[in-house]
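One protein chain is absent from this view; the other protein chains keep their places.
For reference, chains read A, B and C in written order, and residue numbers begin at 1 within each chain.
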Amino acid sequence: MNFELSDEQRMLQDTLRRMLDDSGDSAWSQLAEQGIFAALFSEDNGGLGGSGFDLSIVFEELGRAGTTDPIIESVLVCGRLIASLAADSHSELLGRIVAGDVQLAFAHSETTSRYELNRVETHADHHCLNGVKSVVVNANAAHLFLVSARIAGDVADSSGIALYLVPVNTPGITVVNYELTGGGQAADITFDNVQLTQNDCLSTDALIAIDSATAAAIVALCAQTLGAMETTVSMTCEYMRTRQQFGRPLATFQALAHRLADMLIEVEQARSAVILAAGHLDADAHSRDLHASAAKNLLGRIGKLIAEESIQMHGGIGMTDEYRLGHFAKRIIMADHRYGDVDFHLERFIALSKT
Amino acid sequence: MNFELSDEQRMLQDTLRRMLDDSGDSAWSQLAEQGIFAALFSEDNGGLGGSGFDLSIVFEELGRAGTTDPIIESVLVCGRLIASLAADSHSELLGRIVAGDVQLAFAHSETTSRYELNRVETHADHHCLNGVKSVVVNANAAHLFLVSARIAGDVADSSGIALYLVPVNTPGITVVNYELTGGGQAADITFDNVQLTQNDCLSTDALIAIDSATAAAIVALCAQTLGAMETTVSMTCEYMRTRQQFGRPLATFQALAHRLADMLIEVEQARSAVILAAGHLDADAHSRDLHASAAKNLLGRIGKLIAEESIQMHGGIGMTDEYRLGHFAKRIIMADHRYGDVDFHLERFIALSKT
Amino acid sequence: MELNYSAEDIEFRDEVRAFLAESLQSSLADKVALGLSLSKTEYEDWHARLQARGWLAPNWPKQFGGGEWEAVKRHIFDEECALANAPRIVPFGLAMLGPVLHKFGSTAQQNYWLPRILNGDDWWCQGYSEPGAGSDLVALNTKAVRDADHYIVNGQKTWTTLGQHANMIFCLVRTDSEAKAQEGISFLLIDMNTPGVEVRPIVLIDGSVEVNEIWFSDVRVPIENLVGEENKGWTYAKYLLTHERTNIAGVGFARAGLAAVKRFASKEYSGGKPLIENPLFAARLAEIEIDLMAMATTNLRILSNASGTQAPSVESSMLKVKGTIIRQAINDLMRRAAGPNAVPFASEELEHSQLQVGPIRAGRVSMQYFNNRKLSIYGGSNEIQRQIIAKDALGGGR
Partner (left out) sequence: MELNYSAEDIEFRDEVRAFLAESLQSSLADKVALGLSLSKTEYEDWHARLQARGWLAPNWPKQFGGGEWEAVKRHIFDEECALANAPRIVPFGLAMLGPVLHKFGSTAQQNYWLPRILNGDDWWCQGYSEPGAGSDLVALNTKAVRDADHYIVNGQKTWTTLGQHANMIFCLVRTDSEAKAQEGISFLLIDMNTPGVEVRPIVLIDGSVEVNEIWFSDVRVPIENLVGEENKGWTYAKYLLTHERTNIAGVGFARAGLAAVKRFASKEYSGGKPLIENPLFAARLAEIEIDLMAMATTNLRILSNASGTQAPSVESSMLKVKGTIIRQAINDLMRRAAGPNAVPFASEELEHSQLQVGPIRAGRVSMQYFNNRKLSIYGGSNEIQRQIIAKDALGGGR
């Protein structure tokens, strides 16, 4: 048993922390230039890492710095899907994703699918695509959409979900962009008789690959949220040390100090959950998903505590758009709404615990 | 709208508070002598009150004083069952119950029935009783058992539950007595071919009456728990004012003071829930049960907070048998295990909210 | 005890309902329900409708054009308005300054300012908080120095709600810097069109602009705009703070919010079933509903015991804490209910557009969640309220 980072991992962490120290909300080009995306993929897939811990290191730092780039959706999820599904013909595309030269968007979720990965109404008959995808992150910047569509079975069946790789300017596609709470953009995308070919089809049964890529996304998002919580808590400590009320620093108010202690304890709990999920990312699907659900549930619960308490301890200033704290709080809370929330993952954890 | 007690009710409250001030754990004989039990029954049934508020006044005072007499089980529940089920022939018995001259025990729950009133395995064939009843409160002091037995239907059917009135020394009855946590006694009772007659049978379909008597028991138990919480919180305030730690009173430690504030807020919430349940005791069954479940759920949640926080603020002394606080804490927690706990009543509230 | 409304109460409630059905446009109610910002005109128009019905100033004494309603009647009115998603009555003139002028204003001030409030001639805002003061309201640095028949005001106020619409502000200013913290404060009425007054909006994390900073640079205020005595302003301020808390529990808002959650969760599906049937969601909802039932009764108990309009301090502190906890829990439940559709930033532009996209389905639930974090901060933070409650129970303890 060993909780130390390897030398390479420590170097990755240091590099990122220094690099992100003075980046603004966006670090995409810096990350791409420095080849950081390679840490998210195994050597087989043109990367230099790809383990759960590589992911957690990268995304914890992104979260600490408050980066809002959609790296999870565009690089990690789409890259992993292509790596696991596409024939060799697409290895060049994967290389360009890892290099940051091409951007993708994963058009999977729909207005009524909520958090269920298997619920797909958009359908493809003879490669003709019809349907609406919702909250597709990074659609505005993407060159290609990776679109899921049902080719067989009922709306919630596990099998019969195909994946298509679709250039964004293909006729029949309408995109409505909007901003996301906490940063970034997404879109609702309508596919109206979009005619594709066999060549565009990456898979005719993609759910297992989607599950696996989503597990990686959960590890990444949890790590990113952990990073955001670290920043939030350290801002709160700093504020309590300096802010005077009734003639003395907030730090001297015991009721606040004890609540801060609970926050600090919970952040360590969150860190442990991220480590467990990262360490089981390459385990069998059952163990992987059990630990991913545990982490996502716990991070959702702790995130609510940290976001709400940090704002409360700051008072009004914590609610202003000008101050960084509120933006971190928004990202922490919004993370609960992606890839399954507290309740969704508690139920999945219960179901997985039975088997 | 009016939250004032009537003059009679205020007098009842004052009388009880004075009477119980120097009674020990048991006040049965005093209560009987002073005719207090009459407040639990309507004039039709030989009483002088019987409204939900009459009940809540009496049991709040009993709870404040820490009385452990099984008045809910012996007098209130059994008395109400007899009042609602028995023919005129039993009005003399009811009179003796109200006068405190005879004691009963309601032998209804079984080891596997949990909180479900309809789950009865004990059965009576041709008035011959077989089965085991569990945690029958006041069996040790009772002259008569009021026994539920299935005469038709499956184990969890609503209909087919009969009620028998059985002298405790009837052949075939074995009683194993034990103490209850928080005070009082109960027993497991085995009925082995206990032969009864048609005369002993109060009802052949008693569940509606049992539901109704249980609603009254819930109002009473919630009020009693409210009273116990009042005592607990006021002991905690007093302790915080006087107990010195690190050279100053506990009251000056802000972290504790704020937690006390939350306790005080919740006791007011509990009081409101008791008022609502008491005020709807004579409403239609749906409204009665909705408010009873709301109160029982809320009192269970608040009781846990009050019991645990009071002990914590007292420290070690709060855990000693010699000091009164722990006994109140036990009664508050144990109330959650009677007539349905927090989860049982939350589920019932949800079910009732749908209709 | 009698938990039900009297026949008279029910008659009044029906009157209010009838009035709302007739006078409240459904498009306006929809905006309120979605948590969209209302325009100045929309507020003013709603005030005018209430004034025409004689219901704009229920708490004011009759001599000043008010209704002198008892607490339960006021509660019925507030609750019905909230359930119907009526715009809130902007409180600064009606609920805050009004009572101060009734009690401490000169006859001239009463005769001039009070009718203007009822007629909507002035939009008032509140100049209490200052940067750096936070919960410690007494720590104020805005100075007013006497210069013949004027005060010269310099300083800065903040968190001034809807200050962007206001033409008048009532301010706490320091008129004696030598005096102890609570002394040396005066209560001034300042015309915001005076040279030297500058309003700067504060954008909140939900994107809303409802609070402002207000800067005063050598602003000349005529001495007849001093309310009561110089250096006695803290007395008037405390009186006002008590009045600010009359509808502090927010029962009506909570009920309206819970009803919205139920409607939404009946239509939203999770795992092929309505979300409202999901056991974990149903349990969260039921717990809050049970809390709210009790809190509404606590509120009525306290209101029916309170004499007149002044709410007792400890009880209103309890209502403030529990009321905000419940309302924030409802906002939290609503954002959960919306699931992934809570993430899009539902800008007002997007709301007003006719696009049928994710954000429209979920509405502004995340915005409302973040915006209502303010409930436990402003109007005396929940920590301040806990302090008041504990002190009452423990005596002199801090």
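Just so it is clear, a residue touches a chain if its C-beta (ideal position, glycine included) is under 8 Å from a C-beta of that chain, and two chains touch if they have at least 3 such contacts.
Everything quoted here is computed from the prediction, not taken from an experiment.
K.L.:
Using the touch definition from the top, which of B:Met19, B:Val102, B:Leu180 or B:Ala283 touches the missing chain?
P.N.:
The missing chain is touched by B:Leu180.
K.L.:
Which one touches the absent chain: B:Tyr115, B:Phe145 or B:Tyr164?
P.N.:
Touches the omitted chain: B:Tyr115.
K.L.:
Who touches the missing chain here, B:Ala251, B:Ala329 or B:Leu352?
P.N.:
Hidden-chain contact among the options goes to B:Ala329.
K.L.:
Per the definition of touch given earlier, which of B:Ser29, B:Asn199 or B:Gln245 contacts the omitted chain?
P.N.:
The single option touching the absent chain is B:Gln245.
K.L.:
With the missing chain put back, which residues of chain A would touch it? List them for me.
P.N.:
Interface residues of chain A facing the absent chain: 1-6, 53, 237, 240-241, 249, 251-252, 254, 257-258, 260-262, 264-265, 268-273, 275-276, 278-280, 291, 294, 297-298, 301, 346, 349-350, 353.
K.L.:
By the contact criterion defined above, which parts of chain B meet the unshown chain? Give residue numbers in ascending order.
P.N.:
Contacting residues on chain B, toward the hidden partner: 109, 111-112, 114-116, 134-135, 156, 176, 178-182, 186, 188, 243-246, 253, 255-256, 304, 308, 311-312, 315-316, 318-322, 326-327, 329-330, 333-334, 336-338, 341-343, 346-347.
K.L.:
I need the residue numbers on chain C that touch the omitted chain, in ascending order.
P.N.:
Residues touching the hidden chain, for chain C, are 279-280, 283.
Just so we're on the same page, only the chains that are shown with their structure count from here on.
K.L.:
Quick check for the class: compute each chain's Cα centroid; which one is farthest from the centroid of chain A?
P.N.:
Farthest chain from chain A, going by C-alpha centroids: B.
K.L.:
How many Å are there between the centre of chain A and the centre of chain C, using C-alpha atoms for each centre?
P.N.:
About 38 Å separates the centre of chain A from that of chain C.
K.L.:
Where the CA atoms of chain A average out and where those of chain B average out, how many Å apart are those spots?
P.N.:
Chain centroid spacing, chain A to chain B, equals 52 Å.
K.L.:
Which positions in chain A touch two or more other chains at once?
P.N.:
Correct list: 253, 255.
K.L.:
Would you please write down the residue numbers of chain C that are in contact with two or more other chains?
P.N.:
Where chain C meets two or more other chains at a single residue, that happens at 383, 386.
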